[in-house]
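All protein chains but one are shown in place.
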Amino acid sequence: MSDWSSPVRYAEVDQQGVVFNSHYLLYCDEAMGAFCLARGLREFVERVRLATSTLTWRGPAHWGDTVEVDVRCTRLGRTSATLSFDIRASGRECCTVETVYVLADLAGGPVPIPDDVRAALTA
Amino acid sequence: MSDWSSPVRYAEVDQQGVVFNSHYLLYCDEAMGAFCLARGLREFVERVRLATSTLTWRGPAHWGDTVEVDVRCTRLGRTSATLSFDIRASGRECCTVETVYVLADLAGGPVPIPDDVRAALTA
Amino acid sequence: MSDWSSPVRYAEVDQQGVVFNSHYLLYCDEAMGAFCLARGLREFVERVRLATSTLTWRGPAHWGDTVEVDVRCTRLGRTSATLSFDIRASGRECCTVETVYVLADLAGGPVPIPDDVRAALTA
Partner (left out) sequence: MSDWSSPVRYAEVDQQGVVFNSHYLLYCDEAMGAFCLARGLREFVERVRLATSTLTWRGPAHWGDTVEVDVRCTRLGRTSATLSFDIRASGRECCTVETVYVLADLAGGPVPIPDDVRAALTA
């Protein structure tokens, strides 16, 4: 089972008949939330900020498709975590995304990721 | 000159080649903000909530069109104001919207619209 | 069971912490599609255009809520159908929407709604 899935919404499809590119980041945001909440990491979700995100498109998604996203934590730094998103549309390879999140204090500065969060992210 | 205008964004157009219906409420929200800020009503913008909104579509807007919105205050109640939005796409009649806003206190309850706000809305 | 439901997406919530108003039309669009597809009315979905839509907001929806939409056909004209949408957020009353759809030919002109479609809409 995937970490997050949703039917493509009609409003997400552009006049070329494919999901508009920016919506893939929205799918990843929802999948990241689901991935973390399933691991009890609600506070982590609310305290990270995005550093970088790289999207590679491999094929289109259309109205009628169901989007499925798998999430894995592929790298852990002292204050950052890299999540990889594998997005499929009705089973077809569609887009992969790699995003680096930095844990931040209230002033926005980076803080070390606690050990229990590290364990949960890579469980 | 209109109260607010913007080129149609590519992502706003659906696979039938027309601006998706929900975006008209977004245009009105921006136009309402511009209308009120131009009258010094920033606090009013931040303290109203939407009660009802009625949209009547009269023709499509396409990628390449510029959307223009004219705003008028067409009715003032004790705690509510009705704004009418006339939306054109590259000069063509496109959509009219009528929205009732209620001025609210921090708890969300309706409060009377002050006289200076009433004067500014209908100036 | 509702005709359509979805968790509120984080990107749908504005800086007041509530679902931004325009997204309710998007929810209705998805619910209308689900309602019609469940009745075998795919061609109807693809050939109607929106005439008018009236939204009445009754309470906010927040991140963490699940939005549920119930759809009923409340009026049938010769070329138009009125659908009513009852939107709840985690069970709380949230927004009601009434939308008039007109069945159109390829040139956009209104055409009579066939009897089998009328029967399916009100079944």
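All chains are identified by letter, namely A, B and C, in their written order; residue positions are counted from 1 within each chain.
Simple rule for what comes next: a contact is a pair of C-beta atoms (placed from the backbone, for glycine too) under 8 Å apart; a residue touches a chain by one contact, two chains touch by 3 or more.
Just so it is clear, the model here is predicted, and its values are computed rather than measured.
For the chain left out of this panel, the touching residue among B:Leu26, B:Ala51, B:Leu76 or B:Val111 is B:Leu26. Contact with the chain not shown here comes from a single listed residue; of B:Ser6, B:Thr54 or B:Ser84, that residue is B:Ser6.
Subunit C meets the missing chain through residues 10-11, 13-17, 20, 22, 63.
Mapped onto subunit A, contacts with the missing chain fall at residues 20-26, 29, 49-57. For subunit B, the residues in touch with the chain missing from this view are 6-7, 9-11, 26, 29-30, 33.
By definition in this document, only the chains that are shown with their structure count from here on.
Centroids of subunit B and subunit C (each the mean of its C-alpha atoms) stand 22 Å apart.
Between subunit A and subunit B, the centres computed from C-alpha atoms are 34 Å apart. Annotation for subunit B: residues touching 2 or more other chains are 20, 22.
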